[in-house]
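With one protein chain held back, the other chains of the complex are shown just where they sit.
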Amino acid sequence: MNPSVGATGLIFNEPLLWEKGARGRCGFSLPRRDVAAAPLNESLQGEGPDFPDLSELEVTRHFTRLSQWNFGVESGMYPLGSCTMKYNPKTNDRQAALPGMAGIHPLLPIELSQGALQLIYDLERYLAEITGMDAVSVQPAAGSQGELAGMLIFSAYHQSLGRPRTKVLIPDTAHGTNPASAALCGFKAVPVKSNEQGVLSPEVVADLMDEDTAGIMITNPNTLGIFEENIRQVAEIVHARGGLVYGDGANMNAIMGIVNLKAIGVDVMHLNLHKTFSTPHGGGGPGSGPVCVVEKLAPFLPVPRVVKKDETYRLVEDMPQSIGKLHAFYGNFGIQVRAYSYILSLGALLKKVSQFAVLSANYIKARLKGVYHLAYDQPCMHECVFSDKLLEPYKISTLDVAKRLMEMGFHPPTIYFPLVVHGAIMIEPTESESKEDLDHFIDAMIRIAEEAREHPDKLHAAPTVTKVRRLDETGAARNPCLSGR
Amino acid sequence: MKELSQIVLPKDISYTQNHEWLRQEGDEAVVGVSDYAQDQLGEIVFAELPAAGDAFGQGQAFGTLESVKAVSEIYMPVAGEITAINEDLRNDPASINTDPYGKGWLIRLKPDNSDDQKKLMGRAAYLEMVKGKQ
Partner (left out) sequence: MMRYLPHTAEDITAMLATVGANSLEDLFAAIPEGCRRKGEMDLPEPLTEWELNRHMEGLARENAVSPEFKIYMGAGSYDHFIPAIVPYLAGRSEVYTAYTPYQPEISQGTLQAIFEYQTLVCRLLGLEVANASMYDGASALAEALLMAIRINRRRRVAVSKAIHPLYRRVVETYFRPTGFEIVEIPYLKNGRTDLSAIAGSGELAAVAVQSPNFFGCIEELNAAEAAIHADPKTLFITAFSEPLAYGLLKSPGSMGADIACGEGQSFGIPRSFGGPGLGMFASRMQYVRNMPGRLIGQTRDVDGKRGYVLTLATREQHIRREKATSNICSNQGLCATMSVMYMASVGGTGIRELAALNRDKAEYLKNAFAQAGFSLPFTAPTFNEFVVKFPAGFDAIYRRLLEKKIVAGLPLAPYYPELSNHYLFCVTETSSREDLDQLVKEVRA
């Protein structure tokens, strides 16, 4: 057996920022004072915030040590289902950091920001081409704001026809953001049960779809990693009753160059540039959630729109049916630059990205089948969902498997999601991992299943080699301590 | 999780399908959740309760119980007006886990009518229902 990737090493303790430093230090090169102090009414002046005073090295060492307690994609395999933790190419960051990109003021006269406007314009065209949709706005700042844009478009569209609707259908395999986004727009979320194959049945949708339902939100491939094969029939049913189909594009990494989203009946969708298009996840964000629509819904897109006229890129505000603005400016431009760089680096090879992502997931599924319980034994797309059912006799849960994986040098998969699978273990390897790394991961999972039978205590105790061991989350919630003293 | 045999179900109170219990005390009634319910919910970290004076119908949600990763609604066993809530739960939500029929009570209420109580279950019927879920 290969030695485990995970190993022990020296880890530093590091206090909180305000437990360090001494009053009077400063880690910042204060600019020269070349003007006189101007008076300001005392009643407006405060004490100034109680920030610690630290030297530059103290700050640098502090955050270097903190970073060493973290696990990122560049530390090791990060098969977090539904999150597409692929490699984040360094060249993308170089481009976003160019002074002519990072330094642009958003409200410059357009003739002074033609490069940025061209980038947005071209990125929107490329995303339209990749999805098959007609028009795109990159303004939403993250996937869930893209969903909000989509739901606002649902609402505005029905309003424009003079018959507002009150409900939205949401399958039980949906991301939690879907019902929350629908609710923000005043829609009531109506759950739709998926069938025994883990996909939507047209009959079930037909029963629920009525003239008061604005449409349906579908993730395809769904959160079980299965392609919704009845999607076209479902879309026809929804369209026949005047509804719209929303596609959650969180799982686009499975189908680039393979599926045409417009052809399957999607009217509005969002993408996650921080998933499919390789931009870094940053410990929780920033993301970017472009919203893509078919022609008839283009008038509802957020403003301003970037258009090209006489070889000049312009910002157009005059769109009376637009849902309005979602972001003070144009969304997370720095993330858009990275995604644009990624698309230009790969071009039509993006299809290979999806093929390899799907191959890797199926490879893991084939090799772990029987070792772990496979919730739905269907061909999977870019992710596969197992459960802890076979480990129950040994009182080992999904959580234990996840914690033990850390010690072996892997970030755990997504656990306990999707909710339709009890004790779910949702694995998304992405195309970035080599066969050797996939094999290491699979070997680790097999070894854990063996340990579950032979040394269950080892799993219950895991992780033991991390900076901290299992944490008291109940205590954290009962007596919240959300800021330091 | 507890085995069925470990679940405590007092005889002198009534139960609902949603796992609340109700104990009549003079004109008023005290409401909480059953030992089975607290065990299923796991460690309770917060109870969101209505204010005294609020009124709800039978079966209407009157609050929520939160564990670390789940939220469950709690429903009125009978229609009535809330006369008091268990203020101690703010500092000690764990008592819902440790003493669900005592210190872990949720609300006191004044029932609108006595008929509602006829729809509640006794210990035996409730136990049968819980058995069916396992």
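Going by the order they are written in, the chains are A and B; count residues from 1 in each one.
Simple rule for what comes next: a residue touches a chain if its C-beta (ideal position, glycine included) is under 8 Å from a C-beta of that chain, and two chains touch if they have at least 3 such contacts.
The structure presented is a predicted model; accordingly, all values stated were derived computationally and were not measured.
Colleague: Which residue among A:129, A:295, A:377 or A:450 touches the omitted chain?
Modeller: A:129
Colleague: For the chain that got dropped from the picture, name the residues of chain B it touches.
Modeller: Here the touching residues of chain B are 45-46, 48, 66-71.
Everything below uses one rule, namely that only the chains that are shown with their structure count from here on.
Colleague: Could you list, by residue number, the parts of chain B that touch chain A in their complex?
Modeller: For chain B paired with chain A, touching residues are 43, 45-46, 66-69, 93-94.
Colleague: What residues on chain A touch chain B, complex-wise?
Modeller: For chain A paired with chain B, touching residues are 416, 473-474, 477-478.
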